[in-house]
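Note that one protein chain of the assembly has been removed; the remaining protein chains are unaltered in position.
For subunit A:
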């Protein structure tokens, strides 16, 4: 049983989604909710067990259908991917729970689509095959297209249309890149590619470089890096908030793919092609942070502000990926978990605030006071402190770690300048938003105002509590992050595990 554990985070959401389309819970919303939350919990538990197992016994490689690599498709659960899978499953569970308060009634297939999205993201994290990465990208994308349209209005259609077209072009570029890489390297298994790339000669080097840089374009699009980030604020702020919270993990898929491809395949040992994307990544990341910070300052409503905060976090992560040291990768792992959870929490909070303020919704102006000021205000305060990176919450730990790990890099000074100024901008606008929303009132609170549903409160608390918990357990977590980063950079063991029989 234990050797099949690696495949469970992919199989369980798929089974859940298919089961929810079948007769017993096909039309019955209640049954569907129970199955959705139950299966979400099961997936989370399975992923958490997988994470603990990889920490104890190291990387596990699962050959699907027992077809051995490099020809068969393998799932690889190393500490990094196991952690991210757990994060995704947890986020899926929380969003499923939140939607039980009524968001899932606004369309037909919310819960199945949610599980398909989790399936796609988990698969993308676990797969060790470049083409399979493309397939899982498509699975998560088609689920996200449908979720974006879920219960939507006109604004939604426009944003969805642009998002879909952009991603379809991105998929084409992805395939072209894979075609070039297959043509030059003769394999699509990532571990095998890492070995073959050192043997390249002559013009093939340039072809492989083109392929690698085309991949960068694709991942930059998925991760919303600077020139390709324009779709993000629009898409995330028009989607339903619970969907946007779920999407908080999707930009991270792009960042994770960058981590994998540019440390494993085009990393230190890739000969002429080593670190080929580093310079690009570095400057684009800085520009992304700047644009995100400007976006945060300019945002008129809470949801757009959170969407721009996601852009800032992507920029920070990509800068850390570009440094390519064990320390910076470990910081990136910690920061990735923190930023995903906090931005998801903020999206959900923005939704609750918008519901309770009537017509003003989530615009950052004076309006009717919220019905539950203590709960919402407290949760917002915690999430805001975490997202800004002030002590004592998880953002602060992440920020210190990020600054430490970039100190000795060639452009470290620039990064400090940009990052700290951006943090100041975030501090100013988030505190302004919070004080305006909670302290500037016009009119009286309505006694018949909609109060938050227990499921919503529970979901928000689950997410918000992660910020203090990530500080309390900062020791074990940072050890785990270091372990994950070491495994990411020292992949001789991985090569042996994956290609053991071949070489």
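Simple rule for what comes next: a residue touches a chain if its C-beta (ideal position, glycine included) is under 8 Å from a C-beta of that chain, and two chains touch if they have at least 3 such contacts; residues count from 1.
In the analysis below, contacts and distances are computed from a predicted model.
Look at the chain that isn't drawn here: its UniProt entry, checked against "Sodium:pantothenate symporter", "ABC transporter substrate-binding protein", "Dihydroorotase" or "NADH-ubiquinone oxidoreductase subunit 4L", names it "NADH-ubiquinone oxidoreductase subunit 4L". Within the complete assembly, A:182 is the residue of A:19, A:182, A:283 or A:375 that touches the hidden chain. Listed residues A:31, A:161, A:298 or A:417: the one in touch with the omitted chain is A:161.
Summary of contacts with the chain left out: across A:31, A:169 or A:298, the touching residue is A:169. For subunit A, the list of residues touching the undisplayed chain reads 71, 131, 135, 138, 142, 145, 149, 153-154, 157-158, 160-162, 164-165, 168-169, 171-172, 175-176, 178-180, 182-183, 188.
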